[in-house]
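Only one protein chain is missing; all other protein chains are in place.
Our next item is subunit A:
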Amino acid sequence: MAFLHDMRFRAFFYQVVAIGAVILVGWTMFSTASGNLAKQNIATGFDFLSRPAGFVITEAAIAFEATDTVGRAILVGIANTVKVSLLAAILGTLIGLAVGIARMSRNPLLARLALVYVELLRNVPLLLYLFLWYSLIILILPPVRQALNLLPGVYLSNSGLVVPAALVESGGGALLACLLGGAAAAFVIRRVFTQKRVATGRSNHGALIATAAFVLPALVLWLAGGVSIDWEFPTAGKFRLTGGLHVRPEFVALLFGLALSVSANVAEIVRAGIQAVSKGQWEAAAALGLARAKTMRLVVLPQALRIIIPPLTNTYLTVFKNSSLAIAIGYPDLVMVSNTVMNQTGQAIETIAIFMGVYLALSIAISLLMNWYNAHVALKER
């Protein structure tokens, strides 16, 4: 029985027991639940996914008709969730970066304003802000029939913002090719110029030239008449504006609510990251004659980034999960669509299992991506 005293064997043994216990509990719950459901004659299984949905989703990131399947309806919900969380994360990071840097400003007014902004947003539940933004939109703006005509073809009302839609008639492929080619060229140019700057120590206009490389081909194509774009202007229908591109208030309220809440968190993370960079770095940069703004951009922020990334991952996960608050203000995200499905099929356990699975999978994907990026920017210890 000597192996019982072997540390390696014991460690392995405990792990097997622990995993076994988890599996046993999970399996017992699953089999009891399905047994109980069968006993009560409650339908189980995922057959309902292929039935026609029969309801309309107006705000859909991918095309959806009432005749499509329940499975596709859930897919629309996922797409809507991803769309709003992604945009909120980008917008929130940009605002948060600016506010975080403003927090460190030597101008007391700016620093205090940034402080108030962060505290106001961080200390009130997001749900209340969503109600606030949504109520403000629908109560302050006029109904659609008295929509404010801001610019020709641009209307603002409590049914949202309507702008002319650009329909690419021809030359769409060429335009896309120009943009992609321009992006590739810009990337290469920037790399080359950065290397040159590092080698020679002399600043050059790499960024400017790269931007031009990105924009110019498409612009030339446009001016040469290679693309024809048909502008679809909104027109007053019987009740509301038809045609054009609609940005609905539910989406806007959710996007702003999420983005502002992200920005407050990002601001604090950025401030913490900047403050964690040792004071010596500032002093060394100043000794080299770098201006304060340049020191921030070239010396401090790159080092702060290493500290910022892990908590930023948490913030992104939070915004993704918080997007489920959409249900309160009528944006058809995954939870809202699932609720409708649940109501029509009565199969709550399966539907909830689906949306929990989707949230879990996407959250893990975000974590993996951020961990990869973290490893990429982390201090390489050789």
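As a convention for this text, contacts are C-beta pairs under 8 Å (C-beta built on N, C-alpha and C of every residue); 3 or more make two chains touch, one makes a residue touch a chain; residues count from 1.
Simple rule for what comes next: contacts and distances are computed from a predicted model.
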item	value
Among "General L-amino acid transport system substrate-binding protein", "UGSC-like domain-containing protein", "Lactate utilization protein C" or "Succinate--CoA ligase [ADP-forming] subunit alpha", UniProt-listed name of the chain not shown	"General L-amino acid transport system substrate-binding protein"
Of A:Thr32, A:Ser50, A:Gln195 or A:Asn314, the residue in touch with the unshown chain	A:Thr32
Sole residue of A:Gly20, A:Gly54, A:Gly172 or A:Pro302 that reaches the chain not shown, by the stated touch rule	A:Gly54
Candidate in contact with the missing chain, chosen from A:Ala210, A:Leu325 or A:Leu362	A:Leu325
Touch list for subunit A against the chain that is not drawn	29-30, 32-33, 35-37, 39-43, 54-58, 66, 127, 131, 134-135, 138-139, 142-144, 158-159, 237-240, 242, 249-250, 324-325, 327-330, 332, 336, 339-346, 348-349, 352
